[in-house]
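Moving on to chain A:
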Amino acid sequence: MSPLLLLILLPLAASLLIMIGANPRRTAIVAALLNLVLSVLLFARYDLHAGGWQFLSEWHVLPNLGINLSLGADGLSMTMLLLSTLVTLSALWVAPKIEKREGLYYVCLLFISAGVIGAFSTLDVLFLYSFHELALIPTFILIGVWGSGDRQAAAWKATIYLGGASFVLLIGIISLYLSLPSGMRTFDLRQLDHLALSGTFHPASWIYLLLLVGFGTLVSLFPFHSWAPPAYACAPTPAAMLHSGVLKKFGLYGLIRICLPLFPEAIQQFNALLVLMLIGNILYIGYVTVAQKRLDWTIGYSSVMHMGYIFLGLASLTVMGINGAALLMFAHGLSVAAAFALCGEIRRRTGTLDYSELGGLGKVTPVLGLLFGFAAMASVGLPGFANFAGEILVFFGATVSSIYGPLMVVAIIIGVWGVVVSAIYMLRAYRHIFWGPIAQRWESLTDIAPTAKWSVILLLVPLMIAGFYPQIILNMVGTILPR
Partner candidate 1 sequence: MNVSTIAWITLSAPILAAALILLVTRKSKPLAAGLAILSALITCAGGWILFSRGATGDFLGFNWVDLGASFQIPIGIALDPLSRTMLVIVTTIAPLVFIYSIGYMKDEEGYWRYFAGLALFLFSMLGIVLANNLVMMFIFWELVGVSSYILIGHYFRKDSAADAAKQAFLVNRIGDFGFMLGILLFWISTGTFSFSALNSSAGVFVQHPALLGVACVLIFCGTVGKSAQFPLHVWLPNSMEGPTPVSSLLHAATMVAAGVYLLARIFPILSASPGACEVVAWTGAITALGAGILATQQDDIKGILAYSTISQLGYMVTGAGLAVSAALPMFHLFTHAFFKCLLFLTAGSVILGMHHEQNIWKMGGLLKKMPVTFITYCCGMLALSGCPFFSGHYSKDLIMACSWEHHRGIFWVVVIAAGLTPFYMTRQAMVVFFGKARTEHSEHAHESPLVMIIPLILLAIPAVCAGYAPVEHFFFHEIGSLAEPEVPSFVPTIFMAAFLAGLGLAFLIYRNVEKDPVRIPFLAQRFYIDDLYFWIVRVIQGGFARLCSFIDRWFIDGILVQGSATFIWTIGFALRFLQLGNIQAYAFFFGAGVIGLIYLILNVR
Partner candidate 2 sequence: MLLSAFWFFATLTIAFGISVILLRNPVSCAMSLAMCFISLAALFITLDATLIGIMQILVYAGAVMVLFLFIIMLLDLRTEKSRRLNFGTTLGGVLVIAAFLSMLTQIVLSNPQFAQTIPTLALPTPDNVKMIGMTLFHSYALPFEAIGVLLLSATVGVIVLSRRTLR
Partner candidate 3 sequence: MPTLANYLLASGILFAVGLGGVMLRRSIIIIFMSLEIMLNAANLALIAFSRYGLVSGHQVFDAQILVFFIITVAAAEVAVGLAIIVSLYRARQTTHVEDLDTLKF
């Protein structure tokens, strides 16, 4: 059995066991732990010198349509798989005690996990898409049943928006497939890359636009972002972690995987558009974030804003920029998951995330405050966390490509300014929640529980390792790019 298939099947098997009646929490965590161990092993076993796709396996589904369930991983997928398993374990671990329908809760989470793992480990574009969609219904249920705030509206919006967008994406994928000469049609990434390299394959540039809109919406590219903040704000903690930390990266992964190699000209052609949109992400969303009055919305919008940096890296079309973008994907996944985990912990204690009601919690929950400080600083892009390395690389990449036009220069300036903006809202959040005088009613709060603490540390440690020595990730990611 292929190790990657095992990686996909473990969460599914666990959810099956839960449906049959196994202890939900224990089963889920064991499966996630096994998955993490497995993915770390695979990460370590990946042969950097050989590069390329490894751990390959293939099952025929519709061979004459060129659809096969082929699994395989290169450095980028390995990185994303590691991210997925890390966040999955952390999310399951940090999940609070569920009173009603505990099984369904964990089944939904495991399905999301299986979906993202599948998406990151398949070589077939159609399965890439399909696995991602596996998360749609579980998210709908999770937000609707266990969410907070205006959860129903948020769940509806996210579901319809993402459903519609991914259908646009599907249309794009089919168009891409159809633009291959008949007889050579395939969904296999390897063959697509090969055809593109050999110059026999020139998909029309409007297909790129479809893919950009489709993938872009999943990543909350401005102006297709408005589903994300309410969904994250209202989702139960583990769902928000998985969704913003991992699932969202799928869109970026798709852009790197599919669009970069196949649409070299179209990307150039529409780069100005992309740059304009990402400026919207950084500057406009940045300031929207500044105006937020609740922590969950702040983090939700901040995760939208940070996508702008990853897009900047992609738009730079340079080795540095794309490396930076990939590193940032990994880093942002971990940091935003940690932030949401802690956000959930705060909410569980206080029942509110309104800045005007909170304050001074640092005194009664020092460890929570410390960990949140780490997460906030990571999000701000402080050196020592991988986010910083990613951003730096993105800036260097963008600088290289800035010789092509003044728009990129504007984007860089705004991007660097965005670092200031992100500091504004993150420090504001920290200031309002943990610092300042403490209100009487918060005096008796308890500090973070060990499970939550360790699940956040589980996210922060790799983040710092990658921050101190980003080359670990860059070496892996670099296998998809020419040096």
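Behind the choice of candidates: all candidates are chains of the complex that A comes from, given by their letters.
The rule we apply is simple: a contact is a pair of C-beta atoms (placed from the backbone, for glycine too) under 8 Å apart; a residue touches a chain by one contact, two chains touch by 3 or more; residues count from 1.
None of the values given here were measured: they were computed from a predicted structure.
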Margin query: For chain A in this complex, identify the touching candidate from 1, 2 or 3.
Written below: 1
Notebook entry, point to check: Okay, in this complex, where on chain A does candidate 1 touch?
Noted result: 157, 160-161, 223, 225-227, 284-285, 287-288, 290-292, 319-320, 323, 360, 362-363, 377, 382-384, 388-389, 392-393, 395-396, 399-400, 402-403, 412-413, 416-417, 419-420, 423-424, 427-428, 431, 434-438, 469-471, 474, 478, 483
